[in-house]
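The complex is shown incomplete by one protein chain, all other protein chains being positioned as in the whole.
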Amino acid sequence: MSAVLDRPATDIVTEGAIRIDDVVKIYDPDGAAVMAVDHCSIDIPAGEICMIVGPSGCGKTTLLNAIAGFHGITSGSIHLDGELLCGPGQPQAEPGSDRIVVFQNGALFPWKTNLDNIAFGPMMAGKLSKQEIYDKARAMMADAGLSGTENNFPGEVSSGLRRRVEIVRALMNDPKVLLFDEPYRALDSLTKSVMHEALLEIYYRNKVTIFFITHDLEEAIFLGHRLVIMSSRPCKPKKIVEVDIPHPRDYSVLTSPRFREIMNEAKGVVHEEAQKAFDAGEKEG
Amino acid sequence: MSNTLDSTAGPQGAEVTTMTLTMHRVSSWLKSPRPYLMLIGFAAVLGFWFLSVEIWKLPRFVDMPGPTEVFSEWFSKDPYYGLSIYTPEYYKHIGISLRRIGFAFLLATGLGVPLGLFLGWSKSFREYIFPLFEVLRPIPVLAWVPLAIIMFAGSETPVIFLTFLASFFATTLNTMLGVESIDESYSRAARCLGANRWQTFRHVVVPGAMPYIFTGLQISIGVAWFSLVAGEMVSGQYGLGYLINTAYMMIEYPKIIIGMITLGIVGYSTSALVRLLGDYLMQWRVRELALGDN
Amino acid sequence: MSTQVKEQSAFSGRDVREQSASEIVATGICKTYGAGPFAKDVVRDCSFTIESNKLTVMIGPSGCGKSTLIQLIAGFETPDQGTITMDGRPITGPGMDRLVLFQESALFPWMTTYDNIMYGPRARGEDTKESAELAEFLLNKVGLEAFRDKYPQQLSGGMQRRAELARAMINKPEVMILDEPFRGLDNMSKELMWEYYAGLYEEDRNTNFFVTTDIDEAIFLADRLLIMTNLPTSTRAVIEIDIPRPRRIEDVVNSSRANEIKKEVMTLLHEEAMKSFSGGSKAAADFLDAYSKRAG
Partner (left out) sequence: MAIKKFKDKLFSRATFRGITAIVIFVIIWEVGARSEQLFGYRFPFLGLVPPPSDVLASWGGLIGDPSYWQSWYMSFLRVFGGFAAAMIIGIPLGLFMAVNRTFYGMSFPTFEILRPIPPLAWVPASIIFWPTQELSIAFVTFLGAFYTIVINVLGGARSINKQFLQAAQSMGASQWDIFRRIVLPATLPSIVVGSAVGMGITWEVVVAAEMISGGGSSGGGAGGGLGFFIWSSYVGGSYEQIVVGMISIGIAGYFSSELLRQLGGLLTPWLKTR
């Protein structure tokens, strides 16, 4: 099976290619320099689901924050569709609605209803009328199976539902890239499996580039076109695994032989890094 | 984030109307031992007061006014010491204290909340102002009394100033802590979604700090009463603190106790009012908490 | 199956034959919380057996009454109807013979690792040399000797769970009850913990009762698998997992037997989700959503 043919996404999507080039990030909290990201280069074509796999606290989030523009990089450069986000002369990217983050613990505003949360981005941009925005928000909620929860506050609905609202909130802004920071970490594995399918469902309808951080290999293989396995601290790509299972995927994939093969291929590398972190007794991030 | 029984109770909870909810709470409260224990507690305190003062006449208690003396004065149409729920003077004291509290509290909230928000929001503003704030804060509000009398003319302004000062510190500090407590990912999310700095402030910082602001206001109203009473006892005309102090000087002891009880009731009511306002403004919290409650 | 083992178990220092029969039987238990309009059936007519010297794993959708069942078995609460017996005697309250390991780490934050492990013996007034030696032995066993004077907050998630295992083992419980003990760990540490815990279990084959929502975890660990229904909870099915021990992650992951079981379990849980949808559980709604899409 050829990897290229099995990516229906890439030939349609033209925007959202990320080029991470030789990025280094050094933290200097108490005078003791800590290298979080070490000469990291990743090339993500538009419309790809790229899974970044590595043990907790290895510096994956640092990379994500650099793309989103939450903090700067020490050297190297990051481009989005050929345009410089950050690099020489511009250490920190400007956060913008073309790259939206879905946070680890969720960042729906608890003081706004689900509908207001989803309408937030366009309301801030102020390009559409309020009526148009809310119509669009309602329609998108209905598409994602969220009808009936419009006037609930995020704290009133299940955690799985909250995650879905957050993804819809991001998609309302027609982003080029979605950045996921271990969003399903706190969910139990049954709910998590449901969320994976929901995410793919949404992805098939709105093909955007997805940069997804995880430590869960099964999640990574199930969702991703490609796995970038990171070494633990400082963070650096250690191995890249192509997942040549055709999309659209469903849960039967999990028990397929090819899935197992890829799992085994990746597992050795991941295990080694996990063992390192396990023995070091690092606190989890 | 735990998916325990409580958090899945959402949909059913929504169908139960407020009415049945209240009914159920009341009936289960009446079925529990709590109201009866509460009555026993009250009876014990009142009984001890009554017995020690009026029946046993214990050594130090004899000088104290007993409950019958206090309550007969308080509810008398023709009070012996001239103060009861039927005399306009009683309401004048309450009214004046309330007016002072209201003025000082509104002023402290109006200045303290914005200041606290900016202190929490802007790092450089905090670095300039907060140390000064911290230098002034350990000075007890009441140590300002003489200086306040010197600085402000008349007897009304110093009292209001003292009350304001106490509230102001509590409000500002809590508001600042509230802003600092907001999870960074909220403001990051807002910026991701294209909000500018002002929009982030308006849609994230202000509502996010709200729970802390209201905790601060609860404390603020408490310390406001605290310093108001002190201020009224030292200087000023009328007010409940003044009532208590003059009653002591005129040896009209039952009035002291009436003043104290009134203070308790009025003080409790004002803080309940602040709490209600908080609940009204923070529907999202009320509804979240209600889920875990039943 | 382990009754033939003659030698002492290496880590608990206890003769394996001593604990031959610690069986817990639950018959027809019901439990309702709340009253009036808030009454909520959590467990209804639920029966199951935790067989002696086996690792029984209970799996069910999150938010079903599994944690309630643990409260009942541990004796912190009593069922409204039905009986739970241990070796024929009814369970009336918490007891030393049944030890619970909780969902989130319940290590006492104000005690160091060593003091935490020593808590049980000290609480019973057995602060003896033997206990201290056993504590040291267990510290070594779980690889925390270098962290004996650290507070729980200074340990990683995986280390906290190991410390908690040691704190439980020092009390030599007849039955160990584990309530989603590895929840919240990242997946890699979790898999390492599975192997670790399975290794401990394989050493002396005590009666263990393990509750989880993770299918892989359940299949990897279990001798017997109890599949629970959604609210109100009762036993849906029992599956004997005949994968030979000792088990290694790679072997189990690749075995076709494990895959077969996984499919079976997934189907059963799916049906549960369908049934309870009318009950209005949000978790179940999520399930139904995803599964119906998969079917259509």
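Quick notes on this structure:
In this document, chain identifiers A, B and C correspond to the written order of the chains, with residue numbering beginning at 1 in each.
Going forward, a contact is a pair of C-beta atoms (placed from the backbone, for glycine too) under 8 Å apart; a residue touches a chain by one contact, two chains touch by 3 or more.
Note that the structure is predicted; figures quoted are calculated from it, not measured.
Among B:L83, B:A104, B:L117 or B:V145, only B:V145 touches the chain left out of the display. Touch with the chain omitted from the figure is made, among B:V179, B:A195, B:L217 or B:V234, by B:V234. Looking at subunit C, the residues touching the absent chain are 74, 76, 94-96, 98-100, 102-104, 106, 108-111, 119-120, 122-124, 150-154, 167, 171. Although one chain is not shown, part of subunit B still touches it, namely residues 33-34, 37-38, 40-42, 44-45, 60-61, 63-64, 124, 127-132, 135-136, 138-147, 149-152, 222, 225-230, 233-234, 240-241, 244-245, 247-249, 253, 256-257, 259-261, 263-265, 267-268, 271.
By our rule, only the chains that are shown with their structure count from here on.
Mean C-alpha positions place subunit B and subunit C at a centre distance of 48 Å. A straight line joining the Cα centres of subunit A and subunit C is 33 Å long. Across the assembly, subunit B contributes 3, 7-8, 10 as residues in contact with two or more other chains.
Subunit A has residues 157-158, 186, 188, 191 in contact with two or more other chains.
On the side of subunit A, the complex with subunit B involves touching residues 68-70, 95-97, 99-101, 103-105, 107, 109-113, 120-121, 124-125, 152-153, 155-159, 169-170, 173, 186-188, 191.
Subunit C meets subunit A in the complex at residues 61-62, 147, 154-159, 180, 183-184, 186-189, 191-192, 213-217, 250, 253-254, 259, 262-263, 266, 269, 282-283, 285-287, 289-290, 293-294. Interface of subunit B with subunit A (complex): residues 1, 3, 7-8, 10, 14, 183, 185-186, 188-196, 199, 203-204, 207-208, 210, 282-285, 287-288, 291.
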